[in-house]
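Removed from the display is one protein chain of the complex; every other protein chain stays in position.
And now, subunit A:
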Amino acid sequence: MSDGIRLTAGRRKFLAATAAVGGLQLSSPFIIKARGDVPVKIGFIDPITGSLSALAVSEVEGAKWTVDQMNKKGGILGRPVQLLVEDSANDTGTGVQKAHKLIERDKVDVIMGDVNSGIAYAIMGVTSDKKVLHIVPGGHTDPITGKDCKWNTFRTCNTTAMDAAAVTGELVKRFGKKWFFVTPDYAYGQTLQANFVKNLEKLGGTWQGDMLPIANADFSATLIKAKAFKPDVLLNNMGGAAQINCMKQFVQFGMAKEMALGGALFEIEAIRSVPKEAQTGWWVMEWYWNQPNVPQVKEFVDAISPSIGNRKPTARHWMAYVSLQAVKLAAEKAKTLEAVKMAQALSDLELPPDVSLSPNKIKYRAGDHQLMSDIFVGQVHPPGPDGPDDLFKVEEIVTGEKAAGPAEETGCKLVWPS
């Protein structure tokens, strides 16, 4: 018995020590550093854990590098920039909580996020309520800059409508009009498939498809169904880890020889992780590192590569870069960090080539706050002569305006605070 008591005391000491160490860890972020200027705070919410983590990690890498560069060049409005990254864990409730935390506790000037469309969408509820400028670097579902658009929300990546419109014609022309969809069952997947179907049916096509959970791991039932349907093209609309799993199983089932592959997004992060046989098909890139006709792109790629493990930057790095640079441009044009004035300044502001890194002139259009970026349609292939990230051949560049159609048709009606 006495042994037991001694042991308990030992445990208590150990636990007290553990708690003390833990407490020190917790208390450190709250020390206010009273030197230099008050920083411009930018909150960045992304699903760093969960099935979309590869994409989120690229965005965060891009954001960190961009902020470092900005701080070397005098920050925003002469103030240093502080980036506060929060993990939404691919869970909407957590994302909303983190938005509250960043706005209420950290008093951030701008919120960015999230890769997951549903979370981005939910965070908009908080940012519009609190009147904080919100930039969505990489959540694609249409209503964010469509029927649910807000005066304070801007989006850098394309809408699903833009991506679908850019690639549908090419897929039909090359392979045929009988399509099978594998689609994640949440905001992004639903709007993407609806847009594909709309474009396909206009061209007289037929289709079948399966809606699956966002983090689905086993695709056998769906792929058997697809095999039986004998489509010309299989559209893999899944994202992140789920898309990779689907591709691997597609190859294992020997379906790569039976039908073409294609779809909207097959991002570099995902292409890197699939077997060679699955590195194929016609897809959309929202930005690509190899643009020989734009000299600024090479400068950007050479500058950022060393800090991201000597890989080439992906569209996700670019999205974070453009979003942060846009904040800087807006703040400097408005000469303030006030959300309404920044939002007004950013509307229709043409991005200079060293920010846009694109062949054509692009801007966040005033009608719906959607970035009219160039869309790169082309073929995915196994690593080519330019290294392990030479995975895509650009066949056609579609301008954002052409793919998106007029802003009035998106159903967006911006209501500005009086």
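Note that a residue touches a chain if its C-beta (ideal position, glycine included) is under 8 Å from a C-beta of that chain, and two chains touch if they have at least 3 such contacts; residues count from 1.
Rule of thumb we're sticking to: contacts and distances are computed from a predicted model.
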Legend entry - From "Fe-S cluster assembly protein SufD", "Amino acid/amide ABC transporter membrane protein 2, HAAT family", "4Fe-4S dicluster domain-containing protein" or "Oxidoreductase", the hidden chain's UniProt protein name: "Amino acid/amide ABC transporter membrane protein 2, HAAT family"
Legend entry - Touch criterion as defined above, residue of A:A89, A:C149 or A:L391 at the omitted chain: A:A89
Legend entry - Residue of A:I214, A:V251 or A:A407 in touch with the missing chain, whole complex considered: A:I214
Legend entry - Contact partner of the left-out chain, one of A:L83, A:V108 or A:A122: A:A122
Inset, instruction - Have a look at A:Y186, A:W287 or A:Y321 and name the one touching the chain we're not showing. - result: A:Y186
Legend entry - Touch residues of subunit A, complete complex, unshown partner: 11, 15, 18, 25-27, 29-30, 48-49, 53, 84, 86-87, 89, 91-94, 96-97, 100-101, 104-105, 117-118, 121-122, 125-126, 129, 185-187, 190, 213-214
